[in-house]
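A single protein chain has been removed from this complex, and every other one stays in its place.
So, chain A:
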Amino acid sequence: MSLEEPEPDVPATVEEQSPDEIAEMLSDHVIGREEHLNAPGYVIRPDAVQDVLSTLKTEAGYDHLSCVTAQEYEDRYESIYHLKKFDDPTQEVSVVVPADRENPVSESADPVFRTADWHEREAYDLVGIEYDDHPDLRRILLPETWQGHPLAADYDQDRPQVVPLRENANPLQEDQRSEQDTDTMFLNIGPHHPATHGVLHLKTTLDGEQVADVESDIGYLHRCEEQICQNGTYRHQIMPYPDRWDYISAGLLNEWAYARAAEDMADIDVPEYAQVIRTMGAELCRIAAHMLAVGTFALDVYGDFTAIFMYAIRDREKAQNILEDLTGQRLMFNYFRLGGVVWDLPEPREEFFEKTRDFLEDLPEALEEYHDLISGNEILQMRTIDTGVLPPEVAKSYGATGPVARGSGIDYDLRRDDPYGYYDELDWDVVTEDGCDNYSRLLVRLREVEESAKIIEQCIDLLEDWPEEDRTIQANVPRTLKPDDDAEIYSAVEGAKGELGIYMRSDGTDKPARFKIRSPCFSNLQTLPEMAEGEYVPDLIAALGSLDIVLGEVDR
């Protein structure tokens, strides 16, 4: 973290309330207290959700609803609202809302935090809790005709299902969908479309060339990641899956999310040497991920499959080669282990360092090229400056994080604000831009590549001089890991797209009883209507590109 540049809007101390003060603030809404490993938990009445959350938001400053976890117990359902502060994410509270076993209903948090909309729809879809007062409680990930709620206890996976194919049946058949306003036209973008970066379906209503309404239809890549992690053992079987959430080479960043949560839960210390390797690997991943983001963004805006896209891939290839040397795989690294990493740097070490240094040395020149071709280009500026505007307040309400939030001037980066790994020992800056538009988000990514390069360089210096006898890559971790019964934790790291959080609850066995992934893209994608409505269709595409979503992580 850099100390040279004091950030005035991040005061060193954000006012912190003690657990008892908060309990007092919430007065008789609280019906019980819990202790989660990351935060105090308050059990509240199911009809007081809006009251409690708005009190916490306005009076205590918990302005970031990072995640909503739903789960089923033997005697009740439960939704947990994980709250944080954008100014200091180490201050957290969990609001636990029990719901009746027979008739699971609780109040929706949507009026307080816009991001609750999708999170609660997901909870309804997968677990089966219903939310009163929710504007639009439908299935979100599974097809609308699905029967049963797959993460509920009584779900029978062997039952047959029927899925209809209604949309896209014949795009030309009925052009005017809306009865009141026949000037509008309905347009499907996706689920198979080059500009959606995967299998996303945008139901767009156009008024002339302007977007009157856009609704994202997701779930075309819902691979049951949570179920699969719940069926895997902590020690070995879960680690390969994080690689596949955000698969744009961001594997190590995702692995870290799981590693962090599990290590906190089981109280494992990671040797310093392994932390440095992790930090270096993670930042290499970030560079690769941002390169692809920039390349595909240019592809969306220019439709240019030649220069910029190829340059981006060229630089990614270099990063991937280094990662391959380190981990043995190009994309799905599976390199972290609980308590460290799986093996040391490749031998001969000098060669590895040299290769990485070469990459870093060439990077400024490559970035220069990108700036020439992209950010300095008038056409791109015309397309992106002041389009897709996302004001910071809106971004916060939707729980946007990562480059999307930082492009709206929100100074929030978990690497600095909730330090883990080796980040707080190194010298680097958090990048923010105040433009709030597509251009700022692009710039943030390009500048973050520079910062990542700085971090990697320092890590290499450290690793080079690391005394040979101290190179411990893994802590001692028992072969089977069984965290304490009923331990609950939510912890997050800064993934390539933003805050990637994991909620885990243990039940005393070697597998988690509930495993919930808070994916940054899921929250970021929710902001799309805010950015695109009223704009032209091409700006919608640019806005979508600048969000840099990856569907594996949106749908999980």
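The definition used in the following text is that a contact is a pair of C-beta atoms (placed from the backbone, for glycine too) under 8 Å apart; a residue touches a chain by one contact, two chains touch by 3 or more; residues count from 1.
Just so it is clear, contacts and distances are computed from a predicted model.
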Chain left out of the displayed complex - its UniProt protein name, from "NADH dehydrogenase subunit B", "ABC-type antimicrobial peptide transport system, ATPase component", "4Fe-4S dicluster domain-containing protein" or "Cytochrome-c3 hydrogenase subunit gamma": "NADH dehydrogenase subunit B"
Candidates A:191, A:529 or A:545 - the one touching the absent chain: A:191
Sole residue of A:97, A:221 or A:410 that reaches the chain not shown, by the stated touch rule: A:221
Residues of chain A (touch criterion as defined above) contacting the omitted chain: 142-147, 150, 155, 157-166, 168-169, 191-194, 197-199, 219-224, 227-228, 231, 240-241, 243-244, 247-249, 292, 305, 309-310, 313-314, 316-317, 330-332, 551-552
